[in-house]
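The other protein chains are all here in position, but one chain of the complex has been omitted.
All chains are identified by letter, namely A and B, in their written order; residue positions are counted from 1 within each chain.
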Amino acid sequence: MRPVIPYVAAALLFGLGVYGVLRRRNAVLVLMAVELMLNAVNLLLVTANAAPLATVSGPPAAAPAAPDAPAVDTAAAPPLTGQAFSLFVIVIAAAEVGVGLAIVLQLYRLRATIAVDDVPLDTHTPDTGPRAVVAAAPAAPARDGSASREPGPGERARGAER
Amino acid sequence: MTGTDALTLALGAVAVGAGALVVTTRHLVRAGLYLVVSLGAVAGLFLVLTAELVAWVQLLIYVGAVVVLLLFAVMLTRAPIGASDDLDRPGWPAALIGGGAGLGLAALLVDAYRWSTVELPEPGTAERLGAEVFGSWVLPFEVLSVLLLSALVGAVVVSVRIPGRRR
Partner (left out) sequence: MSVAPALGALLPAVPLGLALVGLLLPQRSRRGAAALGIGGAAASLAVAVALVAALDGRATEVGTGWVDVGGLAVTLTLRLDPTAALVAVAVAAVALAVQVYSVGYLRDDDRYAPYAAQISLFTAAMLLVVLAGDLILLLVGWEVMGVCSYLLIGHDRRLPEAPAAAVKAFLVTRVGDVGFLLGIVLLGVGAGGFRIADVLAHDFTGGQLTAACLLLLAGVAGKSAQFPLHTWLPDAMAGPTPISALIHAATMVAAGIYAVTRLYPLFEAAPVALALLGVLGSVTLLLGAFAATAQDDIKRVLAWSTVSQIGYMAGALAVGSPAAALFHLLSHAAFKALLFLAAGAVIHAVGSNLLSAMGGLRRPMPVTFWGTALGLAALAGVPPLSGFWSKDGVLAVAAQAARHHTGPTASWVGWLVWICGLAGVAVTAWYATRLLLRVFLGPARSPRHPVDGAPTDTAEAAALDAPSPGVDRTLGTAPIDAPAGSPAPTRAGTPHDPPPVMRWPILLLAVPSVALGPLVLATPLRSALDVAEVHLDGLAVIPVALLVVGAGHAWWRWRADPTTDPATVLGPLRPALARALWLDEAQHALVVRPVRALGRLARRADETVIDGAVEGTGRGLHALGGGLARSHRAAVPRAAAALLAGVLLLGAAALAWGGAA
């Protein structure tokens, strides 16, 4: 197996993820790009576990063994540090997506838009808010109690900021 | 080029191609689906690299939960079903930085590894991985549990809607 292939794939995935974070306007798409980045890192970790740099020049180093760990037949098998860490990364990614999406949804409720451009930090724009948005579009049944049509108030909010 | 190489090459190409489509497509829902393809290809790569548990966990959690969450979010924020034009910000800083990161990293790795070969190790089964995690990495494991718990609580807190009061 030639490790350079998954390595390069991981690197390109990472680059694509960065590109997506900076290019995409929709917050959910940004989170998708972040997932790409995390996957790239996972791939790197796993590949490194299989083909660490030391194998190019020598035998792999052993992982630190716990004092009272049951003796598994790892004496001849290389350690699985990379894979363990990729598990951890997956866990973190899951937590991050959960919280991130909760925030995105709350933002949507407040501003009726989830374009990352429209969240300026240097000026204060009055939130459209549930009441204001409801008052602005009385015909729409409030599903989340927030905006009616996305283009309408979103456009207004977006138009106010730029 | 052995079969393993061909397989990794194919899977890698699929992953990268799907990833490229994720970040460039103008259809929101299709982006989510391309993400599924990409994550699936990566899981395949994990399998080829003998990281069995990681591969199945990847499929379970990433494809099964995370992507579903993302798609739910897409639906809940009334994303347009068809193509939408205003999904992108100016492209040159993204291209610059993204290209720089990706290509730079790729160059680094190619320079390190060249066309060398490596023997595939023993498969990373659940037993072995469990021994590793609970043997050497217990503390990170526990911390991650706490992290998950706090993420759960945080997500609930952020999402709660107090009726009648603007949050």
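Here is the rule we use: contacts are C-beta pairs under 8 Å (C-beta built on N, C-alpha and C of every residue); 3 or more make two chains touch, one makes a residue touch a chain.
Computed from a prediction, not measured in an experiment: that's the story for all the values here.
Peer 1: Given that one chain is not shown, what are the shown chains it touches?
Peer 2: A, B
Peer 1: For the chain left off this view, which of A:V8, A:V21, A:L38 or A:A51 is in contact with it?
Peer 2: A:V21
Peer 1: At which residues does subunit B meet the chain that is not included here?
Peer 2: These residues touch the chain not displayed: 89, 93-94, 97-98, 100-101, 104, 108.
Peer 1: Counting contacts across the full complex, list the positions on subunit A that touch the omitted chain.
Peer 2: 18, 21-22, 25, 30, 116-117, 119-122
Following the convention adopted for this analysis, only the chains that are shown with their structure count from here on.
Peer 1: Averaging over Cα atoms per chain, report the distance between subunit A and subunit B in Å.
Peer 2: Comparing mean C-alpha positions, subunit B is 8 Å from subunit A.
Peer 1: Which bits of subunit B are touching subunit A when the two form their complex?
Peer 2: 1-2, 4-5, 8-9, 11-13, 15-16, 19-20, 22-23, 28, 31-32, 35, 38-39, 42, 45-46, 48-51, 53-54, 57-58, 61-62, 65-66, 69-70, 72-74, 76-80, 86-89, 91, 93-95, 97-103, 105-106, 108-110, 112-122, 124, 127-129, 131-133, 135-138, 140-141, 144, 147-148, 151-152, 154-156, 158-159, 161, 166-167
Peer 1: Spell out the residues on subunit A that touch subunit B in their complex, using ranges where they run on.
Peer 2: 1-26, 28-29, 31-33, 35-36, 39, 42-43, 46-47, 49-51, 53, 55-56, 63-66, 69-70, 72, 74, 77-88, 90-99, 101-106, 108-110, 114-115, 117, 127, 129-131, 144-145, 147, 150
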